[in-house]
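Before I ask anything, here is the structure I am working with.
As you look at this complex, bear in mind that one protein chain is not there, while each of the others sits in place.
Chain IDs A, B and C follow the sequence of writing; residue 1 opens each chain.
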Amino acid sequence: MSKLQGLSFGLATVVLVVLATGYFMRDWLPPLKSDRGAIDEAMAATLVVTGLVFIATNLLLAFVAWRYEDHEGAKAAYWHDNTRLEIAWTAVTAVIMFAFLFNALKLWADMTSEAPRDAVVVEVTGQQFRWVVRYPGKDGAFGKTDAAKVDVDTENYIGLDKSDPDAKDDVLMVNDVYLPVGKPAAVRIRSTDVIHSFFLPNFRVKQDALPGMTTKTWFIPKVEGDYEIACAEHCGLGHYKMKGQLHVLSPDAFEAKLVELGPAAPEAPAGSPNQASE
Amino acid sequence: MSESTHGSPYRVYWITWAILLVITVAMLMAERFHMPRWFLIVFLVAFMMVKATMIGGNFMHLRFEKRNLAVMVAAGLLVTSLILFAYIAPESWSVLRSTVR
Amino acid sequence: MDHGAHAAVMESHWGGGVSPFAATWQKTMMWIFIVTDGLLFSGLLCGYGFLRMANTIPWPKQSAVFSIPFIALMTFILITSSATMGTAVGAARLGDRRTAVRFLWLTILGGAAFLGCQAYEWTHVIHDGARLYGPLSGSELAHLGVPRQFPAAFFILTGFHGSHVLSGLVILTITALRTGLGKTPAQGVEMAGLYWHFVDLVWVFIFTLFYLV
Partner (left out) sequence: MAHAEAHAAEAHAPQAFIWKYVFSKDHKVIGVQYYVTAMLMALIAGLLAMLIRLQVGFPEATWPTLGKLLPRGFSDGIMSPEFYAMLFTMHGTIMVFFVLSTAPVSGFGNVLIPLQVGWRDMAFPFLNALSYWTFLPGCIIILASFFVGAGAAAGGWTSYPPLSALQGAVPGSGTGQTLWIVGMVFFIASFTMGGLNFLTTILNLRTKGMSLTRLPLTMWAMLLVAVLGLLSFPSLVAGCILLLFDRHFGTSFYLPSGLILTNVPLLNPDGTPLHAGGSPLLWQHLFWFLGHPEVYILMLPALGFTSDILSTFCRKPIFGYKSMVGAMVSIGALSFLVWGHHMFVSGMNPYLGMAFAVFTMLIAVPSAVKVFNWLATLWGSRIQYRTPVFWALGVVSLFISGGLSGIWLGQSAVDIPLHDTYFVVAHFHLIMAGAALFGVFGATAYWFPKMFGRMMNETLGKAHFWFTFVAYYCTFFPMHYIGIAGHMRRIYASGRPIGYYEFLEPLQEINVFITRSALVLGASQLLFFVNFFWSAFKGPKASENPWNAAGLEWTTPSPPGHGNWPGEIPEVHRWPYDYSVPDAPKDFVPQTDPAPIGARAGGH
């Protein structure tokens, strides 16, 4: 009886987990739409290695649990050290870890590097509970913002200072981001209240939005289409519905869209603004 | 205790006191000599550490205790603080860099 | 059961090999406490350092706000009280109770003087317009353009240090009274001393990192 328990112990875990993993691989990561495939590869490699370690250790556990159960006349061995063995497995683990590290740090360096010069710049500002999106317009410069200048009626939620010359052609809208396909997109991420996190599941992009500072991330959208923007940091009651849309357009359509949205029509409600907590 | 075998048993405290005062005065004067700011900071921090060592070693008797105790205190206080600061300092510069206005 | 019998039950003799610190458990505990309490200040100081370095508004020159000679005087008082404390500990160890008590009271005097100075300094700085939320608008400090974290860090750092001085004074007073009655063993005085020197030690850091750097 006990023996069976010991065996089922490890085996069941391995079998169940492996089966379940196989099953759920169907909808593994959300389909990749950006240049960040390297993350997926790193993840797959990690899955293989940790998966093997998982299977091996759990099988071993099941084996010893089954093999060494107490019975009449059983005798346990008496040994308690084996320096060679210990050094060996410490070293092997260390080597595996360094292999992972090497790759991870390289990726990290790529992903946190400065955006290319020719990137399309867009700013998103997290607010309870919407994403305010801003393009710098033709001059490529964002106008100043000032909390005192917030005006709900004109949807100037971030307090864009209209008297600043740089602000003249800034495009403001809510919850909709447009990006051209195939061109690097540099996102300036800000917040005016609490911490949010700009999360694009399909693009392997996530970057917190902190009040008081501007964080940055950049990536290249690869496939046209509409994608969801989520908020990944608990930011209050509406956190679960702080949703935006990312529209990846062909370069021409993108240019046209920018013109259409142009500074002349900042009040055109471009998205469905979620009302801040009712 | 070894210190009580020579001269007045209290001498060590008052010598320490005098040294601490001298160092304090030196630290106060340091600003008068126009040195680069980073040098001033290094100078002040170095003397601060000397003072701390004097207080810990002589007033608090760490010099006369078993070495382990001194190591424990130094490791506990200094290393932990240094780790915290070493990570926080570069952070403060990058926060500054990315502040918007 | 009388006390002796109880002690026989509860007592035991050190035997766990080499004593790591060769100190009694009371002293070991005091030291460990000092390390933790010290780390509280280290956390506050790191926070202060972070905010100062991250600030877009430059930190003011301390001498423009505080009278540095006065702070130096406070430092002098505290160092002196540490020396008198050391003397008291030394005397208690030698069994010279009268000297110990005398120097304990001197130490208390020093500590009280320090607190007095601090109260004076707070009044002064508050008068100049320092508030927890930042410089009072229109005040002298506001003219200097100090960042808001400046007065706040000042109040928190010196306030927490001051509260430690205050509790040190309470401990010292009890120790002095009990030593006078012959109730506190030398180790008691020593431990009170450790705490007092620790308070001095913290001041060394605050003095350098807040007032001078």
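Everything below uses one rule, namely that a residue touches a chain if its C-beta (ideal position, glycine included) is under 8 Å from a C-beta of that chain, and two chains touch if they have at least 3 such contacts.
In this text the structure is predicted, and so the values were computed from the model without any measurement.
Contact between chain B and the unshown chain involves residues 76, 80, 83-84, 87-88, 90-95, 98-101. Residues of chain A that touch the chain left out of the display are 2, 5-6, 9-10, 12-13, 16-17, 20-21, 24, 27-30, 38-39, 42-43, 46, 49-50, 53-54, 57-58, 60-61, 64-65, 68-70, 74-82, 85-86, 89-90, 93-94, 97-98, 100-101, 103-105, 107-112, 127-128, 145-148, 150, 152, 157-159, 192-195, 197, 199, 201-202, 204-208, 210-213, 215, 228, 230-241, 243, 276-277. Listed by residue number, the positions of chain C touching the unshown chain are 1-3, 5-7, 9-21, 23-26, 28-29, 32-33, 35-37, 39-40, 42-44, 46-47, 50-51, 54-57, 131-134, 137, 147-149, 152, 156, 160, 171, 174-175, 178, 184-185, 187-189, 191-192.
We take it that only the chains that are shown with their structure count from here on.
Rounded to whole angstrom units, the spacing between the C-alpha centres of chain A and chain B is 44. Averaged Cα coordinates give chain A a centre that lies 47 Å from the centre of chain C. Work out the mean CA point of chain B and of chain C, and you get 15 Å between them.
In chain B, the residues touching two or more other chains are 95, 99, 101. Contact residues on chain C toward chain B in their complex (touch as defined above): 19-23, 28, 31-32, 34-35, 38-39, 42-43, 45-46, 49-56, 68, 72, 75-76, 79-80, 82-83, 85-87, 90-91, 93-94, 193-194, 197-198, 200-201, 204-205, 208-209, 212-213. Residue ranges on chain B touching chain C, taken from their complex, read 1, 4, 9-10, 12-14, 16-17, 20-21, 24-25, 27-28, 30-31, 40-41, 44-45, 47-48, 51-52, 55-56, 58-60, 65-66, 68-69, 72-73, 76-77, 80-81, 84-85, 88-89, 91-93, 95-96, 99, 101.
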